[in-house]
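Before we start, here is the structure in question, set down as C-alpha cells.
Excluded from the complex is one protein chain; the other protein chains are retained at their positions.
By letter and in written order, the chains are A, B, C and D; residue numbering begins at 1 in each of them.
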Amino acid sequence: MSDFGFHLAFWSLGAMTIGGASMILISRNLIHAVIWLVMSMLGVAGLYLTLSADFIAVVQVLIYVGAISVLMLFAIMLTPRAERDNSQNIKTAGPAGLVVLMVMIATMWVAIDTDWGAVREAALTEQARLIGESLIKHYILPFEIGAVLLTAALVGAIALARQDDEDAAIHAASLQAELEGEGAVDPVDVVDPPIAADASDSEASS
Amino acid sequence: MTIGIEHYLTLGALLFCIGFFIAWSKKNAIGVLIGVELMLNAVNLTLVAFSRFGSAEVALSTQVFVVFIIAVAAAEVAVGLALALVVYRNRQTISVDRTTLLRG
Amino acid sequence: MTTADDTRLAMQGTIEALTTGDGSEPVVVNLGPQHPSTHGVFRLKVTLDGEIVQDAEMRIGYLHRSMEKLAEERTYTQNIPFTDRIDYLAAMSNNLAYCLAAEELLGVEVPPRANAIRVMFAELQRVASHAMANGTFINDCGAWHTPLFHMFRDRERVLDMFEMTCGARLTTNYMRIGGVAFDLPDELLPTLEQFLADMPENIANYEALLLENEILHARARGIGVISPEMAINSSLSGPVLRATGVPWDLRKANPYCGYEDYEFDVPVGEQGDCFDRFLVRMAEVKESLRILRQVVDNLPDGPWLADVPLHARPEPGESYARVESPRGELGFYLVSDGGPAPYRFHCRPPSLINLSALKEMSIGGTLADAIVTLGSIDIVVGEIDR
Amino acid sequence: MTDPAGLVSVLGSTLGAWYDFRDLNNLQRLITEWIADWGPDWLASIIAGVLGTLGILGVIGPTLLILIWVERKVIARFQQRYGPNRVGPKGLLQPVADAVKLILKEQLAPRAADKLIFFLPPVLIFVPGVLIWGVLPFGPRMSVADLNVGVLFLLAVSGTTVLVIFMAGWSSNNKYALFGAMRAVAMSISYEVPMVLALLTLVVFSGTMSINGIVQWQQQEDVIFILLFPLSAIAFFFAASAELNRTPADISEAESEIVAGYHTEYSGMRFGLFYAVELGNTLVVSAFIATFFLGGWWLWGLDQWVPSWIILLVKTGAVYFLLIWTRGTLPRLRVDQLMGFCWKALVPATLLFVVVAFVERTLLISEGWDTTVALPVMAVINIALTLGAIVLFARVSRPAPLRRPARIRMAGAQIGGLRAARQVASRTEEPQLQVGGD
Partner (left out) sequence: MTSQYDATAAMEIVNADAPGAACVEDGVLYLEPSEVAGAVQTLRDSEESDLVFLSNLTAVDRELHFEVVYHLQSLDRNHLLQVKARVTDREDPALPSLTGVYHGAHLQEREVYDLFGIRFEGHPDLRRMFLWDGFPGYPLRKDFLQMPGQVRAGLPGFPHESEENAWPVPGSVPQRPQHPNDPQPEGDLVVSEEGEESS
C-alpha cells in the first residue's frame, strides 16, 4: 500500500470525489449538479478499486452511474416548468453549516485518533464468488427481504407516477390559477369543490 | 508513509458531511436526493475500508452490507423521484421550501 | 415572442392538453423545409404529444413560381417547357396533358404514330416515377437506401431512353401540340426491347426482397388508413385512391391517345393503408410493362406531328383535358379569348389535392408514421406549389 | 513440451522467445522483466500498462480505418454500386480523407447550448469505447486486464454511454436532438436487461464471470456457446445492435424522422468522434459476440498453431459482416415496436434460457454426467426450445392489421366509383396478389 502508484491513485481519486461533491454545492444549474454527482461517484468507484473490492466497484458503476443518475435526469426532464436552479436556501444554510462543521470535526477526530488494531495485509480475492455464496447461504433472509423491498419500490414508484384524471384536473386548475395570477389552488377544492361553487367548476373536475 | 485506514475514513467523513450539507440546504427536491446519495456513498466507502483493513471474518459481511445499501439506495431514489413528480404535478414546483402543505 | 409569451402559450397548451389529452405538454416540431424526408421544400408543422401526432399542418409555397401567371404571357407552344417543370418526376405525363388540352382547344387531329409514341413515353415515365416513389417510401421506413438504389438502376435505364429521343432526362419538353417533337431514334427500340426483357426479373427480385419483409409490414400495414368514401370526397386520385378499393383510372374511364386499343388492367387495394399503396404501385409497374410490350409490337408508322401552324390562334373557348399521371388525375384547364396566349392556364395538381387527407391520415399515429404516410402519398413539391 | 498457454512448440526453441508472435504476452513479459531487473518495479508496471494500451490502440486505430472502408464497400455492393474508389488505391484512403475533412470542418455550437455539457460528450463517449477493449481476451494470456468480474465490467461501462448520449441530446437545445436523446436513453436502458440475462446464461453455465474463463470453459468442453444457447446469442446480437443504435434499431439517429438524432448539432471533429466511436463500438461488440458465443480465440485446437488473435479477428470479421448485412437491408422499427419487442420477446426468452441454464448446470454437476455425451443432448434440446420460442412469438405477437393478408385485385372491366369498388371487393375468385397474414 505504499508504492508511488498507489499514492497517486488514492490522492487523485480522493480529489476527484471531494471535488465533484463540492462542485455540486457551488454549481447553479441542476443538470450540472447531476453531472458532478456522477463524477464523484466514479471517484468513489475508483477508491473501491484501490481497496481491491472490484465487485463492489463494478456494481457501483453499473447501478449508480448507469441507472440512478439517468433516473434523476429523467425526473428533471419530466418536470419541465419547475425552476432548475440549484441554489441553497440561505435561511437554513447558516445553522446547517455550523452543525455540519461540528459533525465533521468530531468524525474526523474519531477516524484519526482511535487505534484500529492490527491491519490485515492480504486483501480478499475472488470477491464475486464469496459475496455470492454468502448472499445465498448466510444472508438468505436479508436477501429475500431486499427482493421484496425492491418490488415494493418498483410498484410504488409506478403507482405514484401514473397520472389519473383527478391529478390532471388538479394540475390544470393550478396552471389556470397561475395563468390568471391568483394564489396557489388548494387541491382539495379541485377534487371535491365546496358546495357553493358554480356549475362550471364542478364539471371541470367530475 | 503508507495509505492506512485513517485516510479512507477521513475521506468518507468529509464526503458524508458535504452530502449532509447539500441535503440540508438545497432548495430543490432533486438536490436533496443528490445529497442523500452522497451520504450513502460515504457510508459505503467507510464500510469497504473496514472490509479491506478490518479483521478477516468482518471482511465479507461488510461487503455484503454494501451490496444491500446499494440496492436500498436505488429503491429509495426511485420512490423519491416518483414523489417529486407527483408534487410537481400538483404544485408546479419541486422546490422543498415552497411545498409546505402539511405545515398546517 | 418573449419568453413570457412562450411560457404563457405553453401553459395554455398544457391546460387544454390536460383537460382533453393525457397530460404531457404538446411539443410543436417543424418537419421544416430542410428535412431529409419531405421530398423537397415542404414544411409540416406537427404538434406532438410525446410521440403521438395531435395535429399536422402544411406550410407550402416555398417553390411557388407563379407558373399560371407566366403562362398567360406566352404562346401555347412556348408554354410546353413550363409543364415539365411542374411535376419534374413525370415530365412526359405533364407535357401530354397540356398538349391534349391545347389540341382540344385548337381542334387538332393527332396522327396514330404520335399517339402510340405518346402512350409509350407516358408508360415509361410511370415506370420511372413509381420506381422513385417506391424507393423513397421504403427509405422513409428506414431501409438504408438499398431498395432505393436497386430501383434507381431501372429508373436510370428509362432516363437514358428519354435522353436518346429528346436529349433531356428530366425536363423532356418532347411533346408538341399535334404530336411529338422528333421521331424515335433507331437505337431506341432495341434498348426498349432489352429493357422489357430484363424488367420482369428485376421486379421478381424486389417482390422477393420486400413483400414478405416482416419489418416493412409492421411499419406500413395499418398506417395512414383512409376509407373509400373519405377518399372520393377528398378528391384523392391515382394509386392513393385505388389503394382504398375504388377502381378509378382515367386511362380506362376516359381513354386518350388510343389507350382503348391496349389491353391492360387496373390494380386495386383493399385496406387503403400505406402498404396497399406500395403494392398498387408495384402492380401498376407490371401493367405499364404490359402496355409497353403491346405498343412496341404494333407501332404504326407515318407522320409523328400534325401540321399545326406555329402561330395557331384558337377560337375563344375553354378546354379541360385530364391524364392519369403516376401521381393521380393531372388536368389542364385552358381558357382562350382568341389571343395567341391562353387567357387562363390552370393545372389540377394531383400531389396537392392528395394532401387534403394527410391530416386525417396522420393524426393519432406517431411521428414516424406521419413520415411514412407522407412518403406513401408520393408528393412532388414542384407540382404542389407550381 | 507445451507452453503454459497450450502453444505447441514448432521449431523447438521458439517457445517463449520474444519473437514468438503467437502469444504477444511473451513480448510484454520479457520487456517488463528486462526493465524490472535494472529499474524500479513501479516503472515496470507502468510500462506494462502503457504497452497494453498501445497494443489496444494499435489494434483499434488501423482496423477502424479499414472497417469504415469495408462497411462502405460492402453496403455499396448490396446496393449495386461501387462504393468509394476515388481516393487512394481502390478507395482505401477514403476514411483518411473523411477524417481530414472532419478535422478541417468548423466546429459549430448552437448559441443557446449549455456550453459545459455540450463540449463534454464527444470526449466522454470515447472513454467507454476504449475501456471495453481492455477486457477482451485476444489469447490465453493476451488481455490487458483479465478481471474476474469481466462480464459485469463490460455491462457497467456500456451502461455509462447512456448518460453521455443524454448529455449530448439535452445540451444541443434542438428538438430533434432531444427526441433522439430520449429515444436512445429509453432504448438502451430497456435493452440492457436482455443483454444482462443473455450473458447470465453463459456465466451460470461456465461458472465464472471472467471472460477468459468463459473462453477457456468452451475450450475445455469442446463446444461453442452458440450451439448450446442459440436464443441467448440472437438476443445478445439484437440487444447489442440496439445498444449501438444500428439498424434495425437506429431510432436514436433516424435520418428520415429526426434528422440525425442526438448528434444533430455536432459538426467537425466532434461529429467525427461520435462516428468513429460508433464504428469502434460495433467492432468491439462483434468481437465480444465472437468471444462469448463463437469461442473467441479458440478453434478446436487450431489455436495452438495459428496465433490466437488472428482467429479472433477472423470471427469478429464474420460477425461484423452480419451487422453490416442487417444494416444494409432491414428497414427501421418504430420506437414503441422496439420497446414492445424488447419487453415482450427478448426478456421472457432470455429469462427462460437462464432457467434452462440453471437446470442443466445443476444436472451436469449433481448427476456428474460425462460432458462429452450430455452437452450435445442439451444442445439439441436448447435448439428445439429456441425454434419453439421463435415460432410461438411470431404467432402470438402479430398486431391486428398484420393478421389479415394484404390483397391486390385487378379491376378488370369494372371501372367506377363506390359501386364498382363493392363489386370488385365482393369477387370470390383468388386475388392476383396476396401478401402477409397467417
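Keep this in mind: a contact is a pair of C-beta atoms (placed from the backbone, for glycine too) under 8 Å apart; a residue touches a chain by one contact, two chains touch by 3 or more.
None of these values were measured; they are calculated from a predicted model.
Novice: From the touch rule at the top of the page, work out which displayed chains the omitted chain touches.
Specialist: Its contacts among the visible chains are C, D.
Novice: Touch as defined at the start, partner being the missing chain; which of C:E68, C:D183 or C:E214 qualifies?
Specialist: Of the candidates C:E68, C:D183 or C:E214, C:E68 is in touch with the missing chain.
Novice: Among C:G107, C:G167 or C:G339, single out the residue that touches the unshown chain.
Specialist: Of these options, the touching residue for the absent chain is C:G339.
Novice: Just checking the interface: what residues of chain D touch the absent partner chain?
Specialist: 415-420
Novice: Where does chain C touch the missing chain, residue by residue?
Specialist: Its contact residues with the unshown chain are 60-61, 64, 66, 68-69, 72-75, 230, 232-236, 246, 248, 253-255, 311, 313, 316, 320, 322, 329, 331, 333, 335, 337-341, 343-344, 346, 348, 352-353, 355-357, 385.
Assume only the chains that are shown with their structure count from here on.
Novice: Report the inter-centroid distance (CA atoms only) between chain A and chain D in whole Å.
Specialist: 32
Novice: Note the residues in chain B that touch 2 or more other chains, in rising order.
Specialist: In chain B, no residue touches two or more other chains.
Novice: Among the residues of chain D, which are close enough to touch at least two other chains?
Specialist: none
Novice: Tell me, which parts of chain A touch chain D in their complex?
Specialist: Against chain D, chain A makes touches at 3-5, 29, 31-32, 35, 38, 54-55, 58-59, 61-62, 65-67, 69-70, 73-74, 77, 126-128.
Novice: How about chain D: which of its residues touch chain A in the complex?
Specialist: 41-42, 45-46, 114, 116-117, 120, 147-149, 152-153, 155-157, 159-160, 162-163, 166-167, 170, 182, 185, 189, 192, 209
Novice: List the residues on chain A that touch chain B in their complex, please.
Specialist: Where chain A meets chain B, its residues are 1-2, 6-7, 10, 14, 17-18, 21-22, 24-25, 30, 33-34, 37, 40-41, 44, 47-48, 50-53, 55-56, 59-60, 63-64, 67-68, 71-72, 74-76, 78-79, 81-89, 92-93, 96-97, 100-101, 103-104, 107-108, 111-112, 116-120, 123-124, 127, 130-131, 134-135, 138-139, 142, 146, 149-150, 152-154, 156-158, 160-161, 163, 167, 170-171, 174-175, 178, 184, 187.
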